[in-house]
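In this view, the complex is presented without one of its protein chains, the others remaining in place.
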Amino acid sequence: MKKRRRDLKEAAIRAFFFTCGVLAVLVLVGIFLTLVTTAVPAFREIKLSEFLFSKAWDPTSPEKAEYGILSMVVSTLMVTGGALLLAVPIGIAVAAYLSDVAHWRVREVLKPVVEVLAAVPSVVVGFLGIVLIGPILAKIFHTGNGLNAANGSILLAIMALPTIISISEDSLNAVPTAYNEASLALGASRWQTLLRVKLPAGLSGIIAATMLGMGRAIGETMTVLMVTGNARAFPHGFLDSVRTMTSGIAIELGEVPYYTTHYYALFAIGLVLFVITFAVNLVADVVLRKYQEREQ
Amino acid sequence: MKKIAIIALAALALFGSILPAAPARKMIQVKGSDTMVNLVQILAEEYMGKTPGAAIAVLGGGSGTGITGLINQTCDVANSSREWKPKEIDQAWEKGISPRFFVVAVDGLSVVVNEKNPLEQLTVAQVGALYRGDVKSWKAVGGFDKAVSLYGRQSNSGTYVFMQEFVLGNKNYSADMKEMNGNAQIIEGILQDEGAVGYVGVGYVHDQSGKIRKGLKVLKVSKEPDGTGFLPTDKAAVDSGAYPLSRPLYMATNGKPKADVAQFLAWIVGPEGQSIVEREGFFTVGEGKYRAANDKNFK
Partner (left out) sequence: MKTSTRKGIVQAIGFFALRAAMGLVLAVLLLFLYDIGKKGGGAISWEFLSQAPRRGMTEGGIFPAIVGTFLVTLITAVLAVPLGMSAAIYLHEYAKQSRLTRLIRLSIRNLSGVPSIVYGLFGVILFVNVMRFGTSILSAGLTLGLMTLPWTITASEEALKTIPNSYREGAMALGATKWQTIRTNVLPYAVPGMLTGTVLGLARAAGETAPILFTGAAFYLPFLPKSLGDQFMALPYHLYIMATQHHAIQQVRPLAYGTALVLIVLVLGMNMTAVVLRYRLRRKQR
């Protein structure tokens, strides 16, 4: 009898833990469903083609309300692309430095230091973008102000770097020592080994790191809200003032009357954001798993 | 595990002891205009200093946010630097809200440029052309040879809407306008940008000593192409309407304001509140039509 009661208790406890485990799936699905159900009513009034392909976003216009997100999408991609252009080479270089060049004591100190960079809150990075990076950019490019896509890219690069560095370094370290030893035994220098053996072997991990950094950059809100100038125009260059999707939502969510087309449209932007970051994460996942399987 | 729990409980106890023995009264929630947020926050601070038991929370977000807040009943008072749109009034009625408006200050919306800009005056039409994006170089309006760099607010701003209605002729803003998060950010941008132009509430152009901010120039605005231009800092011009961009600043309540809200509003439009309004660089309500309308709304 005692055993049956104990079994019941065990089963109950297991059920409890199971529920907690499944919670993650429930939350993800919940977010997705909420976005979808709140976004769909927008399309009663907005044509899907206009939403996705029109460059003009002006829901409160006295002339004609416009709901095109193309400019925002391109702005997001531009700022993210610029960030990756900066962060990927530097990130891989730092990862290579930490795994191959640095003395292990130096590495023990520098790894946490890089993690410190990851800990700086986004609003502080944005603040530094306004007070520090903006004036520098204005001086270098003679633009009069530093509130543009370039500023956003630089800041996002700084925020994506720790992710890229950390995962790339892990992947470089995970290259089997047999590979390195073989290469060195054949007479290659450490540099040649790094370039021709380790980097290619760790490539999938590095790609995954890049994608995760990209996801982080796409989803960043406060930093870009503070430094990119928030102009609604379709961007023509990095020195233009741009508005990303995340800023677009943050700017208008506070003032929008509930349950209007404008309100639903903002959630539609959120849905697009969710889908993009989900896709990026999925690809990173697949790449990471392929690389893990190969190691086994 | 236990240690964390103990620390957490201790922290809660510590905070519990710091919290003031607050009265049972709930806080008056004031939301809305960024143009007014600093003014109202200072008014609230001084009012609370003089009135024991008063509790006022001031949130910003832009005039649009305040209006939405009053309609959705998430605030008691909505600050707006513009009138409500007919659509908004309809929405309010639909939800059973009957907005009542009190003019608490008058603003001379200022057109500001960098001090290096040689211009001294523009007509309303010219300002509109600049902001619609019809004119892209300062030379076209008689200034120097530089590209126009537009600074403005976002669509939740009453100032944005007011400009759109009265200066842009209800047309779209140029998509190249940089939409800043607040009046202060506009000023900051202009100080560093020689080709810049921006619009801000008159309370934002002065520095702490009451003089115009160094590096900033406030333009005179005239109604007609050959008319006399006036400065928004000219009280007589603002009061008489000679300055074309003067506008009342409103605080709206749902129907007749409750006792504590009414007391606060009455103080604001009274001599003490109005002297603070003046001190902060805005203009007083005066003795004319605004005061009459206010008095009626208190009843």
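Should a chain be cited, it is by its letter among A and B, assigned in written order, with residues numbered from 1 in that chain.
One rule holds for everything that comes next: a residue touches a chain if its C-beta (ideal position, glycine included) is under 8 Å from a C-beta of that chain, and two chains touch if they have at least 3 such contacts.
Because the structure is a prediction, the values reported are computed rather than measured.
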Touch with the omitted chain, as defined above, among B:99, B:182 or B:198: B:182
Absent-chain contact - pick from A:9, A:47 or A:139: A:9
Touching the absent chain when the full complex is considered, from B:59, B:111 or B:218: B:59
Contact residue for the chain not shown (choose from A:45, A:63 or A:285): A:285
Missing-chain contacts mapped onto subunit A: 6, 9-10, 13-14, 16-18, 20-25, 27-31, 34-35, 38, 89-90, 93-94, 96-98, 100-102, 110, 112-117, 119-128, 130-132, 158, 161, 165, 188-192, 194-195, 212, 215-216, 218-222, 226, 246, 249-250, 253-254, 266-267, 270, 273-274, 277-278, 280-282, 285
Residue ranges of subunit B at the interface with the undisplayed chain: 1, 4, 8, 11-12, 15, 18-20, 22, 27, 34, 37-38, 41-42, 44-45, 48, 55-61, 74, 180-185, 187-188, 203-204, 207-208
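Assume only the chains that are shown with their structure count from here on.
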Whole-Å gap between the CA centroids of subunit A and subunit B: 36
Contact footprint of subunit B on subunit A as seen in their complex: 56, 58-63, 71, 135, 138, 144-147, 225-226, 229-234, 241, 243, 251-252, 254-258
Contacting residues of subunit B [partner subunit A, same complex]: 61-65, 67-68, 71-72, 88, 91, 149, 154-156, 161, 164-165, 170-181, 189, 192-196
